[in-house]
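Just one protein chain is left out here, and the rest sit where they should.
Just so it is clear, A, B and C label the chains in written order, and each chain counts residues from 1 on its own.
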Amino acid sequence: MTSNPQSIMASSRPLSTWDRINPARYIGELSETRFWMYLLLLPSALLIMGVVIYPTLYGFQLSFREMRLNRPDLGTDWVLLKHYQRMLSDQIFWISLRNTAVWVTAAVTIEFSVGLIAALALNRNLPGTKVLAVFILLPFFLPNVVAGHMWALMLDPRLGVINDLLVKVGLLGGYKAWFADPSTAMAAAIIVEAWHSFPFFTLLLLAGLKGIPTDLYKAADIDGAGSISQLRLITLPMLKTVIAAAVILRVIGLVNSPDLLLILTSGGPGRSTQVLSLYAFQTAYKDFNFGYAGALSVIMFILLMMFAWVYVRLSKVNQD
Amino acid sequence: MAVARSRSKLVLDIGSYVVLIFLAFICIAPIVWTFLTSIKLEEDIVTRNMIYIPTRITFEHYVNLWNQSGYPVLVVNSLITTSVTVLICMLTGTIAAYSFSRFHFRGRTQLMLAYLIVRMFPAVLMIVPLFIVMRQVGLLDSSIGLAIAYTSFLLPLFVWMLKGFFDAAPKELESAARIDGTTRLGAMFRIVIPIARNGLLATAVFVGIAAWNEYLFALMLTTSQGSRTWPVGLQLMVGEFQLPWGMLAAGGIISILPVIVLFAFVQRAMVAGITAGAVKG
Amino acid sequence: MATLSIKGVRKSFGSVEVLHNIDLELEDGGFLVLLGPSGCGKSTLLSIIAGLEPSSGGDVVIGERTVNDIHPKDRNIAMVFQSYALYPTMSVRRNIGFGLEMRRVDTSSREDAIGRAADLLQISHLLDRKPGQLSGGQRQRVAMGRAIVRNPDLFLFDEPLSNLDAKLRVEMRTEIKRLHDRLGTSVVYVTHDQVEAMTLGTKVAVMKGGVIQQLADPQTIYEQPANMFVAGFIGSPTMNFLNGTLENQDGKLVLHHGEETLELSGVAKGASAYVGKKVVAGIRPETFSKGAGPSALTGIVDVVEPTGPDTMVVLDVGGQMISARLGSRERPHPGEPMTLSVDTTALNLFDPETGDRI
């Protein structure tokens, strides 16, 4: 044994007392068991149960109840589908639904297109574009509140610089009240939203683009595929998963958060920028009708689920 | 052929510059304008003649804002909330992302999808039950409670992003480590997490910025200045009535400063994280 | 230094069984090669030996210990991976010493061990680099250093050479062989390269579809393949399979293939049971020689490939392509007829139904 060259190799030391009581050792032992993967998921799953699943279930049951904070006389009884029935004949609900569709479709389309263009341009790694990348990604990292007010200032009908510029350039005859005209209120809000969130797409798509092997493009070059075909045949298919995840996340965000519209228009003028999330917010916290707000939320939830399901099906990204 | 290709490449290069410069301008123009507004006198803002470059410069808006808003307290609150959010995500999300990345167990895909879509129930209504939960556990109107509420939508994002970074680290490394004498736990902490550290950093900062900027939960779940965050403080100050535009602009500039600092920091980490595939060597 | 025995190991993922009842024995100091095409389960088997994957049944015994429930870290094994799996954040020194570090070996003996391993592998000058700064061959050496420094009972190699270019591969193959000779530690080595299997192994297990097709020393595997799969998998160019009917002609066994007749002598005893039936004759290309004889095939020359030491000839024999390795001086021309005689003592017969050797 001693004659073997390996015998002079080091040998291990026995366990000390500290090793025996060291908690990391026990967790380490646990990590070798076959339910380790579930143990790893446990903390986050518990947290999500507490802060997501429970509130969601609570919201569901609320939608079948009478719950009006300023009308304690009505009690909090079960009312079955009353709120849902009311929704059918609620004009505001239908307007909000339509506006939500417009708001989400337009915003996602613009954000995705601009985001993709920016990502493609940045992915060319041209000298000097690193600085531009910082500028381009910046809006996404600003608070909604700040972004909203910045644009409110610039779009102000009296003091807004955009009006002044457009008038000076000659595109506009006089100052325009963007948020007072239903034909421009939604468009203006969408532009602000797109400005704020397109970098989200840029960021994710850029990450996705970096993962595409350059060999594919070389091969396509040799095959004589032009830039457009390369985009269509290589880039977009390779980005499919990233695009799908980004679109779903963004749609959820756009449908569910009323922040920006709350700051810019409060749904006005009239109902022209009223969306479902804003309507639910107002129903809950201005009319104190939590039952009806619950029903609106459930509908939004179902619509989103349906969207995600159809979308995942259509884009065939569900295979892991 | 070669000439044609290099010509089209040139066209694309020029096009890229044009697009990027244009977009960069669009992106920072509002910020620059806000800054210019913040250093104008109020009467140069509320005027019928647009003043582009301020001739008279003042910093009184910043001073007033500082005195009136309780900015330091709000920022400290925001910092605490953000840090706790990031901490919770790191503690629970890192191991979850690791599990999703490393193990193929039954129901994994469904569970991952579930993590992604849990956010589909509108935040607007989750606030009330969250309120009740938070009150029951005594975390209402506290930075920790708010941070926990944030995890409801940031944790899934964190897990998904980080899983991508973990995926980029080869699985064989853990096998090697386990044979070298670590447990799976040790392999995770000694080998995989250090490899994915850029990704971890990028993800953490991403989540941190989102927490820093959040508005709706912060508005509804905090009731006192003890835990109110900066965006809410700013919005409440603006309110319906007139916070002078100059102060509002100053508030905007002040509130994006920390974000820009963090962002400059994360910019590099993110690029490094994005190219994490390079660690495969 | 230990023996390895695997008894009835099974593995399934869900309803898919990837390993069926595997039995293996490896003597102390032996070199076992698991050989097979990708997807045959050889890597899974290696993972089970390492403890990285739990088996669905059966026992793995290393030395005297049944290690089924023992963690990889406690099995006292070392492993070299196809991708080398070097820790990218650590220096070469720390990479090599990591296993010792985990076992709480004190610094000075660790340094000694690292130094010796590095000397042995001639990588002492690389110790302070990061893996990212090394070439493929250097990484390979570091990976081996990491394995040997630990003085394990068993080395596991998972296709360690497949990421290297051809020249380096041959060099490292020799290196591994030298190391094994020197250290004398038992080795389990996974590869799909039959040359590696033949040159390195004291024992080769050819696997397919989660089943060991044959477990034997390389010579036996080559000369007496257990079935057509093994026969076809081993050897390059691959063995010729000639379909025919076995007949008893004047007390001698002959094989009819179309108009050709091969006289068989020295063929397996069991062959007589197949008289009158269809069989497949497996003929290695190098058992051909030019010229007529009692067992000869005539065909039209299709392709001629001079390789230097040999000339490979593809012959069209009644529609079936037969490749033959002939001396370097043979230069037939495509299109001309040619007759080759066969050394029937090296010929194997297979049952066309089961593929097993007769």
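The rule is short, and it goes like this: contacts are C-beta pairs under 8 Å (C-beta built on N, C-alpha and C of every residue); 3 or more make two chains touch, one makes a residue touch a chain.
Going forward, contacts and distances are computed from a predicted model.
**Q** One chain is missing here; what is its name in UniProt, given the choices "Sugar ABC transporter substrate-binding protein", "Dihydroorotate dehydrogenase", "Nitric oxide reductase, NorB subunit apoprotein" or "Inner-membrane translocator"?
**A** Of the names offered in "Sugar ABC transporter substrate-binding protein", "Dihydroorotate dehydrogenase", "Nitric oxide reductase, NorB subunit apoprotein" or "Inner-membrane translocator", the one UniProt assigns to the missing chain is "Sugar ABC transporter substrate-binding protein".
**Q** Please identify which of the visible chains the hidden chain touches across the whole complex.
**A** A, B
**Q** Write down which of A:179, A:200 or A:301 is the residue touching the left-out chain.
**A** A:179
**Q** Given the contact definition stated above, which residue among B:73, B:90, B:111 or B:260 touches the chain not shown here?
**A** Considering the complete complex, B:73 is the one touching the chain left out.
**Q** For a quick check of understanding: of A:59, A:143, A:267 or A:294, which residue touches the chain that isn't displayed?
**A** The one listed residue touching the chain not shown is A:267.
**Q** Could you pull out which residues of chain B are in touch with the chain that's been left out?
**A** For chain B, the residues touching the absent chain are 43, 46-48, 68, 70, 72-74, 127-128, 131-132, 134-135, 140-142, 219-221, 223-227, 235-244.
**Q** I need the residue numbers on chain A that touch the omitted chain, in ascending order.
**A** With respect to the unshown chain, the touching residues of chain A are 69-72, 91, 156-159, 174, 176-177, 179-182, 185, 265-272, 274, 281-288.
Here is the rule we use: only the chains that are shown with their structure count from here on.
**Q** Where's the contact count highest, between which chains?
**A** Going pair by pair, the biggest contact count turns up for A-B.
**Q** Would you kindly tell me how far, in whole Å, the mean C-alpha position of chain B lies from that of chain A?
**A** Spacing between the chain centres: roughly 12 Å.
**Q** In angstrom, rounded to a whole number, how far apart do the mean CA points of chain A and chain C lie?
**A** Going by mean C-alpha positions, chain A sits 53 Å from chain C.
**Q** By residue number and range, which residues of chain A touch two or more other chains?
**A** Within chain A, residues 32 contact more than one other chain.
**Q** Which residues of chain C are in contact with two or more other chains?
**A** Residues 71, 103, 150 of chain C touch two or more partner chains.
**Q** Any idea which chain B residues touch chain A in the complex?
**A** Chain B reaches chain A through residues 5, 8, 12-13, 15-17, 19-21, 23-24, 26-28, 30-31, 33-34, 37, 45-48, 50, 52, 88, 91-93, 95-96, 98-100, 102-103, 105, 109, 111, 113, 115-126, 128-130, 132-133, 148-149, 151-152, 155-157, 159-160, 164, 182-186, 188, 209, 212-213, 215-216, 230-232, 234-235, 238, 245, 248-249, 251-252, 255-256, 259-260, 262-264, 267, 270, 274-275, 277.
**Q** Which stretch or stretches of chain B touch chain C in the complex?
**A** 170, 172-173, 175-183, 186, 191, 194-195, 279-281
**Q** Report the residues of chain A in contact with chain B in the complex, numbered from low to high.
**A** Touching chain B from chain A are residues 24, 27-32, 36-38, 40-41, 43-45, 47-48, 50-56, 58-59, 62, 114, 117-118, 120-122, 124, 126, 129, 132-139, 141-147, 149-151, 153-154, 158-159, 161, 164, 195, 199, 203, 206-207, 210-211, 221, 226-227, 245, 248-249, 252, 255-259, 263, 276-277, 280-281, 284, 290, 293-294, 296-297, 300-301, 304-305, 308, 318, 320.
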